[in-house]
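A single protein chain has been omitted from the complex, and every remaining protein chain is retained in its original position.
Entry: subunit A
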Amino acid sequence: MTIIDKTADVPAPRGSNDESGPLLEVRDLHVEFHTRDGVAKAVNGVNYSVSAGETLAVLGESGSGKSVTAQAIMGILDMPPGHIPKGEILFRGQDMLKMSNEERRQIRGQKIAMIFQDALSSLNPVLSVGYQLGEMFRVHQGLSKKEAKAKSIALMDRVRIPAAKERVNDYPHQFSGGMRQRIMIAMALALEPDLIIADEPTTALDVTVQAQVMDLLAELQRDFNMGLILITHDLGVVADVADKIAVMYAGRIVETAPVHEIYKRPAHPYTKGLLESIPRLDQKGQELYAIKGLPPNLLHVPSGCAFNPRCTMAQDICRTEIPALRPVTEQDGTELVGRGSACHFWKETIHG
């Protein structure tokens, strides 16, 4: 209770509260959407955790459930049509799904903040950026307009927006794409939350700006020792920043691994396919690999392993039995820490 009740006036020292468990733990989360055509099972039993200072990258195609999971954590799912039939989302050991709306609101923005993909549409077009940044301080900390503005300028400086003082009263459309995304980051950072969820923060940006924004995000995360959930479909972005990776497919986590191991030795055919579909300079002139088929329709997820219709290794068992996320080991049975695969044939995939 100590966490939620008090609106911290001063930034609390990091890790002052029970440091034992992870910051955030998602347990067996299910999310479905009740639509006119039926029930779309967007998330089917997701488990992951993030600790302070750690970066988890959640990887997957559109519709794999990675954003929906994040929205469920933030509590910004549209309910209805969204519905959480099962699961727990533990923040510092407390299940947020059991909290009252007011308790969750207190956590949003202060303890867990979110960065959205398209900063232009995610910022309010008719309010100045200074107002939108300052709102965080005015609402959560009760600061005056003037104090909030000063803090907003400091924040804009922090995310390296040039001439912050002159630009604080400008509107979102007056900024470039990269600058707008910096403003989004500043807004998420405002109250120095414990955890930031970045939902494809660089997808709408061009490549040079992408790198700048990712570097900034990584730097800020280090400085504030925050937990970071980075949602992306870009494997290139992940390699530099993430500590561990969770690959999602059709609402399930199909593989988890520390970041560099997954590039070396994927343990799931889907991950393998993803990695092989990255263009590489040393394979110039060869045809680029592509995973055949389309992501499954969430109204009719294939029986067994959802990936089986697209999988090159699929056997009969893949069509009947849903593979659980099992620990991945070396050939001799030594445990590989943090690795897991939801494939009946993970051994063949990683070792064969």
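Just so we're on the same page, a residue touches a chain if its C-beta (ideal position, glycine included) is under 8 Å from a C-beta of that chain, and two chains touch if they have at least 3 such contacts; residues count from 1.
We adopt the following convention: contacts and distances are computed from a predicted model.
S.K.: Which choice in "3-isopropylmalate dehydratase large subunit", "Protein lplB", "NADH-quinone oxidoreductase subunit C" or "Binding-protein-dependent transport systems inner membrane component" gives the name that UniProt lists for the one chain left out?
M.R.: Checked against "3-isopropylmalate dehydratase large subunit", "Protein lplB", "NADH-quinone oxidoreductase subunit C" or "Binding-protein-dependent transport systems inner membrane component": the hidden chain maps to "Binding-protein-dependent transport systems inner membrane component".
S.K.: Which residue among A:27, A:83 or A:105 touches the omitted chain?
M.R.: The missing chain is touched by A:105.
S.K.: For a quick check of understanding: of A:113, A:267 or A:342, which residue touches the chain that isn't displayed?
M.R.: Counting the whole complex, the residue in contact with the absent chain is A:113.
S.K.: Looking beyond the chains shown, say which of A:61, A:88 or A:135 touches the absent one.
M.R.: A:135
S.K.: Using the definition of touch stated at the top, determine which of A:24, A:43, A:74 or A:89 touches the missing chain.
M.R.: A:74
S.K.: Using the document's contact rule, name the residues of subunit A that touch the chain not shown here.
M.R.: 74-76, 105-110, 113-114, 116, 118, 121-128, 135-136, 139-140, 171, 173, 187
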